[in-house]
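In this view, the complex is presented without one of its protein chains, the others remaining in place.
Labels run A and B following the written order; every chain starts at residue 1.
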Amino acid sequence: MPGGDFHPWFFVIVAAWILVCGLGVVLFKRIMYSAVSMVFCFLGVAFAYALLNAPLVAIIQILVYVGAISIVIIFAIMLTEVQSGKMSLFFNRQSAAAAVVALVGAAVLAIVALSSDIGHIGSESLTPGLRQLSRLIFDRYVFPFELVSLVLVAAMIGAIVLATREKERP
Amino acid sequence: MQYVVALIPLLPLLGFIVTLVFGKRWGSKAHILPVGLVTVSAALSIYAFVWAFTHQEETFVWNAFTWIAAGRFTVPWGFQVDALTGIMLLVVGVIGMLVHYYSIGYMHGDEGYYRFFAYLNLFMFAMFMLILADSYLLLFLGWEGVGLCSYLLISFWFRKKSASQAGKKAFIVNRVGDFGFTLAMFAIFVATGTLQFTGVFDAAAKGDIASGTMTWICLLLFTGAIGKSAQFPLHVWLPDAMEGPTPVSALIHAATMVNAGVYMVARSYPLFIQSHTAMNVVMIIGIFTAIFAAYIAITQNDIKKVIAYSTISSLGFMFVALGAGAWVAGIFYLFAHGFFKGLLFLCSGSVIHAMGGEQDMRKMGGLRKKIPITFWTMLIGALSMVGMIPFAGFWAKDEIIGATFVKGQYVVWAVAMITVLLTAIYMGRLIFLTFWGENRADAEVQAHIHESPPIMTVPLILLSIPALLLGLVVGIPPDGGWIHGFLEPVFFGIESEAFQWAGEGGLLMLASLVTVIVGLLIAYSLYVRQTDLPGRIAQRLPWAYRASLNKFYMDDIYAVVPVGATLGFASWLWTFVDAKIIDGAANGIAWLWGWAGDHLRPIQTGRVQNYAMYVFGGMVVLVVVLAWVWGS
Partner (left out) sequence: MNALYWWLLLSFLLFCIGAFGVLARRNVILVVMSLEIMLNAVNIALVATANFRGGARGAGTLFALFVIVVAAAEVTVGLAIVIANYRNKSTVQTDTYDELKG
């Protein structure tokens, strides 16, 4: 099988894990369950990266997504109300149409993807190694790299500004 | 010579522009420039006439510049002077100049003083261009120009509703005739490829124009003349045109503009002689108009209206002459008529001035002792008009009447004789009612009756001289006088027999003279002796009286048929088409947008998830469509 070891069984397990957890995110009524599903989904994606010969991305995925984003989301959940009750509280009025559209979209994308010619796939993996990747970051794409750090700073400042309570004036 | 010919119309044009722009601040001195320029033009016209006189058989032609160049259709701005032009220039120039001087006195103190002279100058420009033109299109330019000026001048006192309506009427009725003229020009161009006189007449002489086409061309040209020269049925504008100031009536409706139709037909002589049908039509309409107008003139009470109808009648006579083939006689009558009709109008203006603005003859009377100069000059004009020997009108009119008899048109001759009788009756009535008997005006008016100032009476005297002597000078012997020799080159190919004083010609002359005297005697007895007789006649023949008094109800017919129908149609277009359909469409479109907006607004729910749905759904659709398009 091309692309190094494809390991079809590993692929199936990882894929199933990811999909089930994804469904869990969108379908659970209790939002905490959804959050936990999301965490496991991220883990699964990290495994997928590992399968795809991209260990750096896998590690960073775990560090950022599982370690930071999930925490933030859980904080946010805790700071806001918890709902319980009828189903209509959880799915809005267009959810039926949304389901249809999503299914159709998936089908369409699948058909389109499968009927197009991706081209020749060689037997070795083409993911860049760490050395190559770092060369890319600090040589060729240093400018976007700096911009992204700027984005992070802006996000931090924005979040702080948005989240502080207004001081009560005496 | 070129400069003379170019300056004759150019000076009044300049006068018009400058006076219109600066005249207001010149106040009561606004007449100086326009009158001065017209005097120079008149002098130049006399010079041109002398040139034509000394260069008989020659025609001066000069192309100033190319006016229209549109592929096959080119028209130069060209001037042409021959004997016919010379005579017209003399009439227009001299009478135009005299009227300008007369107006200084008549229009004194009017608030539109400068405007009046500006318009008069514009009129002179247009009239000169009309006579000097060397092509039908340039003639038409002058033609339309005088039409415009008649509108401007008839409705000069525009605040008076009847005056502005009279101006409109003149222009619109003229326009009907102009339509015929335009069609004639189209036909001429299609048939000959040019509109210049030399080109058209050469083609006609070579026989290039089919006879059916020629008849149509002539009839259409004559339609234009019917409008401009107030023949039946387009005569209705001329009596109403008396709403304008009297100098306007004298200049435009007696001496110059109405002659344009006669001039144009005379100029188109090479075309008309090829169509007997057209000439017969001209003659018949002419004689019918002559007697028609004379019959109406008998009962009119406004002094200017009587003279207006007499103008219509005289024009009819001119067309009779042209239609019967007596071309020179027609132009001779035009020549004389310009003077004595202009004189009559200016005299009537003097009478009105003396009577403090009163125009109704029933309120006049006994003026011959009080305004003698006006009386004598008016008498000369009247006697010339009716055709009393030895005045100019006699020689000219008699030549026409004699020609109809000699050419075998006995019916026309008989009708003409009746018309002469009627003419004598109504002109006699005018003179006797105005100048004889006891004055019937209020005491207030009577106290103020006075002779007009010299600036008005001098033109009267000057005009009465040709009215008296012209015939004797240029028209004797009939058919062999100086004027006949002068105009012969223009109307080539006409043979005229020698006039027999003691034979047929002399008898005819005697017959018309007797008719005139009889008419004058009838008028005398009706209006001086037994003044109650006219009233009793009217009672015995009420329908005859009312037909005459109401102008055969022509104005009423016109008010319903063309005018009423048009106004009704316009009104319907307004209330239905404009208000309902067009406004409905405009309002409807506005309403449509509002309705659409109201119904589209719910799409904007304010909820982002709805919008996201549209985005995602749209993306799916787009992918499907593109895959289909690119895949197939």
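What we mean here is this: a residue touches a chain if its C-beta (ideal position, glycine included) is under 8 Å from a C-beta of that chain, and two chains touch if they have at least 3 such contacts.
Model, not experiment: these values are computed from the prediction.
Asker: Residue-wise, where is chain A in contact with the chain that is not depicted?
Answerer: On the side of chain A, residues 1-3, 6, 11, 15, 18-19, 22-23, 25-26, 31, 34-35, 38, 41-42, 45, 48-49, 52-54, 56-57, 60-61, 64-65, 68-69, 72-73, 75-77, 79-81, 83, 89-95, 98-99, 101-103, 105-106, 109-110, 113-114, 118-119, 121, 125-128, 132-133, 136-137, 140-141, 144, 148, 151-152, 154-156, 158-160, 162-163, 165 touch the unshown chain.
Asker: Go through chain B and note every residue touching the omitted chain.
Answerer: 601, 604-609, 612-613, 616
By definition in this document, only the chains that are shown with their structure count from here on.
Asker: Averaging over Cα atoms per chain, report the distance between chain A and chain B in Å.
Answerer: Using C-alpha averages as centres, the distance is 98 Å.
Asker: Quick one: which bits of chain B touch chain A in the complex? Just the residue numbers, please.
Answerer: 609-610, 613, 616-617, 619-620, 623-624, 627, 631
Asker: In their complex, what parts of chain A are in touch with chain B?
Answerer: Counting only chain A, the residues touching chain B are 92, 94, 97-98, 101-102, 104-105, 108-109, 111-112, 115.
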